[in-house]
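Pasting a structure below so you can have a look.
In this view, the complex is presented without one of its protein chains, the others remaining in place.
Note that the chains take the letters A, B and C in the order they are written out, and that residue 1 is the start of every chain.
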Amino acid sequence: MSKAFLIDTTRCTACRGCQLACKEWYELPANKTKQVGTHQNPPDLNANNYKLVRFNEHLDGETITWNFFPDQCRHCIEPPCQGAADTVEEGAVIKDEATGAVIFTDKMAQFSTEDLDYVRESCPYDIPRWDAKTKRPAKCVMCIDRVREGMLPACVLACPTGTMNFGERSEMLALAKERLAKVKKDHPNAMLADQEDVSVIYLLAEAPERYHTKAVAQAPARNTRKQLFASVRSSLTSVSKS
Amino acid sequence: MTNHWIDIKNADSILIIGSNAAEHHPVSFKWVLRAKDAGATVMHVDPKFSRTSARSDFHVPIRSGTDIAFMGGMINYVLENGRYYKDYVVDYTNASYIVSEGFEFNDGLFSGYDPKSRTYDQSSWKFDLDSKGVPKKDPSLKHPRCVFNLLKKHFSRYNIENVSSVTGVSKDNLQKVYSTFSSTGTPDKAGTIMYALGWTQHTVGVQNIRSAAILQLLLGNIGVAGGGINALRGEPNVQGSTDHTLLYHIIPGYMAMPRADWQTYDAYNKANTPVSTDPHSANWWQHKPKYFTSLLKGWYGENATAKNGYCYGLLPKIEKGADHSYMFLFDRMYNNEITGGFIIGLNPMNSVPNSNKVRKALDNLDWLVTQELHHSETTDNWHRPGVDPKKVKTEVFLLPSAHRVEKEGTVTNSGRWLGWHDKAIEPEADARSFGAAFVPMMNEVRALYKEEGGKLPEAITLLNWPKTYNPEYWTRLINGQFTKDTVVKGTKYKKGQQVPSFTALSDDGSTMSLNWLYTGSYTEEGGNKAKRRNPQQTKMQANIGLYPNWAWCWPVNRRILYNRASVNADGMPLNPKKAVIKWDGKKWVGDVPDGGWKPLSSGKGKHPFIMSKHGHGQIFGPGRKDGPIPEHYEPVETPIDSHPFSKQLSSPVYKFVDSSMDKLAKPADPNFPIVLTTYSLTEHWCGGGETRNVPNLLEAEPQLYVEMSPELAEEKGIANGDGVIVESIRGKVEAIAMVTVRMRPLKVKGKTVHLVGMPFCFGWTTPGTGDSTNRLTPSVGDPNTTIPEYKASCVNIRKADKLTEIEM
Amino acid sequence: MPNVAPSSSAPLSVAQTIHTACERHPALAPLIEHFSELYSIRAELIASLAEQLAKDTNCPVPVINEEKLQHGVPVLSDSNATWAASCYPKLKETVFVHLKNISSLESSITLFEQAIDTQQLSLESLFDALLNSNESMLQAQAKKANIEYAVFIFISQQMLSCLLSAYVHVHKETVQNIFWREAYCPVCGSFPDISILQRPDADQSEFLAGGGGKKMLHCSTCSHQWHFRRGTCPACNNDEAGAIHYFHVDGNTGERVEYCNSCNTYLNNIDLRNTTATPDLSVAPLTLIHLDMQAAQKQLTPLVRTLWNTF
Partner (left out) sequence: MSYTRRGFLKLTGAGVACLSLSQLGFDLTEARAYATSLKTKGAKEVITICPFCSVSCHIIAHVRDGKLISTEGDPDFPINEGALCAKGAALLSMSRNEHRIKKPLYRAPYSEKWEEKDWDWVLSKIARRVKDTRDKELIEKNDKGQTVNRLDSMFLLGTSHASNEECALIHQAMRGLGVVHMDHQARI
């Protein structure tokens, strides 16, 4: 049975413990960042940050809201990136059966930058980033090395607030439901983002776009996620064949 | 803190003002949220919306530097609407004292002001005394000159209208905070006030805190669980370093620094020991000679005898009114009056106001000893940007310092809990603890004096001083030891044994102690109590989370100060649901009471405020340099040129230094219309010296920024992420614009006032990150403490053509 | 916040616990798989005894005497198990039948059964002797029944353990908040056979969750869990700086041997913060036998002797 994350953003204080723990576990070097007018640093996901706490603020009348969103690969149930990569080479992206982790394999090393752009564009959450050093795209791997040993992902272990949770998918869905019910008392519009389609489920107190433009998959209206993925896949396929 | 960290959970109402607890004392916030979970209302009053605001019930933006107006408005609200706790006010505070005829307050000035010296003659700020010398009281609170009525009159000017127009806080927000917090003026409710450097770093810092004291006394919130005035304090052991006093004006245990006009030991004691004739006043400081004598015995050991006044004569004496704080030190250094000295674990070239001046001042030293973990703007000042090292004469020693985990000893947290930390690892390379540097250094000096003689050598050679540094040796000495065989309440103690309690300290030379407040922390019976790790407590103690068996706290393991104010005259808790102490008919149970006397109704009791001479909470507090009652004054640099409370714009007695580099912007200066406030940020520690050297923390917060509202940005044509120049009359600083709705423009006296905020943790030794924000701030300080006004000054801001300090 | 398990992970069953361990340490499988059935049945027995005791009006609620506890005297000290009479048949039957699966025990069990059947030995007096450490009585009984003392104790302990585990399960709420500073069980007085480090309490609000890590000792006899402070040796109370040393298999910090640098006594520990699943703690010690072997090589002494750490 596969694993899942529940990321309860209502508890996140943007301490960035998860962001740093991920870097420490994978020994990813610190980026030389610059201040660009936000506390969100580094400003975007990159090869040295599989995980990034995004900051978003809003003013509604006199009320200020400050939302925090620990962004990472969603480990989709049916990963579009796999479909996109398959058009270049079968098995470049695999889905680990035991955990549900979506993994980029060594076969990706042969991809051209163009190929990689296809893969990145296929991701409805815009996650993969090019790593110039390994010449492969980089992203969260669900700490599969740890999880196989029965250990929690590093980001979950480090979280001091109960935002990051990890376990069997059924347990996480149950926990998500329980938490959602609680949060709804104060935030009637609270929701679980794309819970059917992903292994990384976000609990959001309000509209997803108030957290991050890609907090939920960028779906055309009325399409199911599956249809969306299928369309992305076919369009990519046609592009790559042309 | 009058209370302690865990006690915050007992509050029904929490006012966080002048602090960003969630970001800077994150673990304190868990106790705030525990109170919130139990139904408490959490309010955050602060110029900036932060993560503290995000987790509070509501955030109230305020103009920096107007806290007394805000608090004065609340005091007025409480008095006008009868929200105070009357029995408490009458029984436990000095509200009923009659103030002498000579005391006056006119248009912003108290009686006794001398404009020439900019000081007050405080002799008229006093009470009428009866024939025995006890203050006259009117428990009916009707006497027109009783403290209560003077207070009422004083704060009647602080109506919602005036307060709103000065602070920029909307009337709705004022009503909301006032009515919520004042609902704790009943016996069954408690409210706490949490503040930090956002309150102290003003020219009216002490009076900010006085305003909280007055409010809390009116509401009966002092001495009770979930109440108090809680200074979160900034630094790791700042409570301990204050208790043990790396400060000029006091000596350990909060006793006055010897002064030139107190030439002898007897003269010191006479001038510093208060006398009360009220049999119900404990007047605890009457014991001061015992503590002072024990301290002198600690310093000079067997060489200190009754005959030589316990070596009092050897000590340095300061002049009455002299200020030797760092603001004046750097001014004297700038004027070439200082030869050399030590700067350890501090980065004043980044953290002291008017950095351009202090950096220049440091060049005037002949020698400088520093001890640090990393290079800092201070250790490396001699080759700072724009300076030719070949022209800097200072001889600099930089000693490698051991980190906290590399040494053992005790530290004291803000709740006065003493904690022992073990040495986890050996110091890195050749690093040493401060103790392991200073003990041998002094031994070298002592050896030189013994060998060569010199000026007043005995002040040094007679010191009681060990050969090597052993932390626990000092922990024992801080507690104190008997210097001869002694019997205390039937128990025999040998010479050299630990003193059991400060009540056993003596002024006859038979005891020594480096700090009377800590006596009882390391005893023959209990060992080193800082090491205690026992969570055991009685049901009553557990109910409010006192943890009396975990570590130890000063004084005498009392967890909540002034706790005798939490019970009635019979010793019964005013709020039985959250009882702190209780008289069970034979003894006190719960916390350690403020003195073990029976309850007041027995006739043998004492008034609860045992540290003040007359035993009552000081609503009228004559000891301050700037008045017995707080009054709103504008920051020294202010965007307005008048306010509705009086004609006295700024504090008439604030401290300042004067030089060609110490310019101040005039009130409402059109060149500097924007209020600047400075603050810490989560990922970096204070001046940033430590954390800038941790790559992952630097990645998360890489460069100096200035937070501003979108409205101001638009006005100035600045886009988010632009490089900007922030400029005060003293200097310029480069920063990156962070345009955020978390900063709001405020309506002050009908016009828009903008606020900007900047951290101060970046410096040139970490290249490309920016340099000291304090090049902008002025050297003006509180008249009581000389703490500088970091939190409010005036600047202007413009888009930069190019940046040189910050890598774009 | 004692005994709070995050809602996200229900404890594994005995079989799951052993299965997981075998997957991770295939070399241990032949040995520990033997015990899967035995411990599963034991768990069932405890559950059924508990169900029975919960209904039994003769089963007394534990008496919480603060003064007694403050002096370090456990709840069941100086008591007997007369209340358990109704459990004896099921207890006997199940324990005996299944211990017989270990062929080397078969003859001793038969003797034990006989001793009871012939009323040479009463379970009541046996439990009384066990609960009050009456060694001379136990030795006499073993001799009388002609069973090797160590075997006699082993069989007796198995029965007492099932009985008390059921008892503690029934009265969990009464005993879970006892204030206790000792390393032996506040309920029955036995030493622990394993300790765990708790996960953070995820149900607290965000700033309260903390990092978890509270150490709970698991009783080798009655399975009760109680809090014990970190940094102190449970055997000799040594709490000097660095008193607790530990080692773990490279790459798995979640399972470790904690030992005292002064008395060399050790206790195995599972850090639940590292795992997604909570093992069954009665059988968990057996899945750490490789650590016990390492400890024995390092000349360390276990806090309590069990089948798994006696070599």
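Please note the rule applied: contacts are C-beta pairs under 8 Å (C-beta built on N, C-alpha and C of every residue); 3 or more make two chains touch, one makes a residue touch a chain.
Note that the structure is predicted; figures quoted are calculated from it, not measured.
Chemist: Taking the complete complex into account, which shown chains does the hidden chain touch?
Modeler: The chain that is not shown touches these displayed chains: A, B, C.
Chemist: Please identify which residue in B:Tyr88, B:Phe103, B:Trp382 or B:Trp552 touches the non-displayed chain.
Modeler: B:Trp382
Chemist: Please identify which residue in B:Glu161, B:Glu302, B:Glu319 or B:Asp508 touches the non-displayed chain.
Modeler: B:Glu319
Chemist: For the full complex, which residue in B:Ser433, B:Thr523 or B:Ser728 touches the chain that was left out?
Modeler: Selected residue, touching the omitted chain: B:Ser433.
Chemist: Spell out the interface residues on chain C facing the chain that's missing from view.
Modeler: Residues of chain C in contact with the hidden chain: 25, 27-28, 30-31, 34, 71-74, 77, 102-105, 130-131, 133, 135, 138, 149-151, 153-154, 157, 182-185, 188-191, 197-198, 200, 207-215, 220-221, 229-231, 235-237, 241-250, 261, 265, 289-291, 293-294, 297, 301-308, 310-311.
Chemist: Applying the definition given at the start, please give the residues of chain A touching the unseen chain.
Modeler: 15-17, 20, 158, 160
Criterion: only the chains that are shown with their structure count from here on.
Chemist: Based on which chains are in contact, what kind of graph results: line, ring, star, complete or other?
Modeler: Drawn as a graph, the chains make a fully connected set, so complete.
Chemist: By Cα centroids, which chain is closest to the centre of the whole protein?
Modeler: The chain sitting closest to the overall C-alpha centre is B.
Chemist: If you tally contacting C-beta pairs, which comes out ahead, A-B or A-C? Let me know.
Modeler: Higher C-beta contact count between the two pairs: A-B.
Chemist: Could you work out how far the Cα centre of chain B sits from that of chain C, in whole Å?
Modeler: Chain B and chain C have C-alpha centres separated by 52 Å.
Chemist: Please work out the Cα centroid separation of chain A and chain B, and write it as a whole number of Å.
Modeler: Centre-to-centre distance between chain A and chain B: 45 Å.
Chemist: Would you give the residues of chain B that are in contact with at least 2 other chains, written as numbers and ranges?
Modeler: Counting only residues that touch two or more other chains, chain B contributes 22, 26, 55.
Chemist: Hunt down the residues of chain A that sit against at least two other chains at once, touch-wise.
Modeler: Within chain A, the residues that touch at least two other chains are 13.
Chemist: Which chain A residues qualify as touching chain C in the complex?
Modeler: 3, 6, 11-13, 147, 149-152, 157, 160-163, 165-168, 171-172, 174-175, 178
Chemist: Taking the complex as given, what residues does chain B use to touch chain C?
Modeler: That would be residues 22, 26-27, 29-30, 32-34, 36-37, 55, 408, 422-424, 531, 533-534, 536 of chain B.
Chemist: Can you tell me which positions in chain C touch chain A when the two form their complex?
Modeler: 6-10, 20, 24, 200, 202-207, 209-211, 251-252, 254, 273-277
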